[in-house]
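For this view, one protein chain was removed and the others were kept in their places.
Going in written order, the chains are labelled A and B, and every chain counts its residues from 1.
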Amino acid sequence: MTEPALVASGLTRRFGGLVANDNVSITLEHGRVHALLGPNGAGKSTLINLLSGDLAPSAGSIRLGTREIAGLGAAQRSRLGLGRSYQKTNIFGSFTVHENCRLAAQARRQRPWRIFANAIADRATNDIADAALETTGLRSQHARLAATLSHGEQRQLEIAMVLATGARVLLLDEPLAGMGAQESARMVELLRRLAPAHAILLVEHDMDAVFAVADEITVMVEGRVLETGSPESIRASAAVREAYLGTEAEN
Amino acid sequence: MKHSPPWLLLGLAALALAAFPLLGQAFYVELLAKVMIFAIFAMSLQLLAGVAGLVSLGHAAWFGIAAYTLVLMAPKYHPANLWITLPAAVLAAAAAAFVVGLLVLRTRGIYFIMVTLAFAQMFYFVFHDTGLGGGSDGVYLNFKPEARIAGHLLFDLGNSTHFFYVSLGAMAAVFLLLAAIRRSPFGHALDGMRANEQRMRALGFPVMRYQLAAFTLAGGLAGLAGYLAACQFGFVNPELLAWHESGNVLLMVILGGLGQLHGAILGAFAFALLQEGFASVTRHWQLPMGVVIVALVLFLPGGLASIAARLRRPRS
Partner (left out) sequence: MDPVTFLIQSLNGLQYGLLLFLVASGLTLVFGIMGVVNLAHGSFYMIGAYLAFSLSALTGSFFGAVALGIVLSVVFGLLLEWALFSRLYHRDHLDQVLLTYGLILIFEELRSLAVGDDVHSVAMPDFLSASIPLTDTLSYPVYRLFMSGICIVLAMSMYVVIQRTRLGMRIRAGTSNREMAQGLGIDIRLLFRFVFAFGVALAALGGMLAAPVSSVFPGMGSQVLILCFVVVVIGGIGSVWGALLAALLIGFTDTFGKVLFPDYAGLSVYVLMAAILLWRPAGLFGRA
């Protein structure tokens, strides 16, 4: 058994009196998709923000491989191979698709003091950006302004940027949000392709997609982990059904 | 993120400027040199405001600190050595900007504008209240610096023709340096931070360090302008650091168009033209200037550079 890619334990985050995450523990393994479910307000986005470094935890530890990262900022975590995408599309709309990815690739090998180098002509970053676009199927769109892409393509670009940073652990916040059936299917297929070489945390509301790709599922309710297990055991769990799936079904 | 400047036009303009002292009157040669110094000042702020997206309202501090550095270092009875005083002045300005940057870069947006203004005012008081630089009266620079190589006089900043070409050369050098930076990975990262700081952080960029580097560099280049200004005026006083100077240089940047390097040069020339034009009509030249500024904000948000763009691309 190899070392887990990421182990978070006892993560707690308070906002004033509100406890958004209460003693949350989660483990991500290489080559596996770990889905995070829970009703709105369960604390899923807070957890992603804690893991990515956008928020500082009030308590708890996060280990990336063998390294403790809870005290590091978002940028440092990213350079250590932890990448995230955003629930609300967060790309550089006024840059081209390729520029978005090249900027992400540039983060890997930052040599800002080389002020006489031409960023556009850097072979290494261009190759990384091209590879990320190829993987996500955006190669043909590389010259377009990111803002002019369709919603689904923008979500793909989010993922492509994370890939271009060279991240091994991917925190994906609702990558299927707002997508049509066809776009969703393409994204699910992409996630499947990424799984073998990455550890993925997938926050997603689309149940079909989750059960189609997840190797493991954690269900959160009211800031706490309710249950973690295989898709089958989660599907069979009475507690989960009551707390989450039940209410979802009624809706 | 491609920002190719209009090289051909700029080259022709540089040639025209270079030929000017051969034809123009002494008064205009000096005026043009002053405008070029302000163009350097404006370009340094363009790096901050237009490229890095950090709108500073305290940029005159670095300009003034370098000017004071030269005057305080200069010997009383013979010319200062340019090879020593110029780097010292630029470094002093950059060092001050670095220290202040550590503090002000903890803030953003409106806060950043206010805090930069307040720190510039602090330096204003340093020179105004303490005995360091002659208080509110300022200090005279008795001899202009000169540059020698192995004992031979290369140029003398007291000579207005020499001074003109040194200013032109400095302006061209700063333009080329900043143009290189814009196309470098550093410049692209600053572009990204201006557009979306949080995303850049998530991608792995230490945003604060990049911004601090830009802030320091901009401070140093403003210092270069301040050094030249002290040479030309022949004296310094705290008004060099006054916040109206910071306001005016920001105005130049915006007049010329935020984000375009050559816009800063254009803006400096436009500002000087307006200033000289209004001043020739009335002692209260700031009144029409104020009206122009208000009108500019209300009717021409993209600056002068956007006029050309609009003409090229008529509204569809």
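FYI, a contact is a pair of C-beta atoms (placed from the backbone, for glycine too) under 8 Å apart; a residue touches a chain by one contact, two chains touch by 3 or more.
Just so you know, these numbers come straight off a predicted model, no measurement behind them.
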item	value
Displayed partners of the chain not shown (whole complex)	B
Contact with the hidden chain (one of B:57, B:157, B:207 or B:222)	B:57
Chain not shown: contacting residue from B:41, B:119, B:186 or B:271	B:119
Residues belonging to chain B that touch the chain removed from view	49, 55, 57, 103-104, 106-107, 109-111, 113-115, 117-119, 121-122, 124-126, 128-131, 243-244, 247, 250-251, 254, 258, 284, 286-287, 289-294, 296-298, 301
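To be clear about the criterion, only the chains that are shown with their structure count from here on.
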item	value
Averaged-CA centre spacing for the pair chain B and chain A, given as whole angstrom	43
Chain A contact footprint on chain B (complex, rising order)	1-2, 177, 180-181, 183-189, 191-192, 195-196, 198-207, 210, 213
Contact set on chain A toward chain B in their complex	52, 54, 73-76, 78-79, 83-84, 86, 90-96, 99, 102-104, 106-108, 110-120, 122, 125, 161, 165
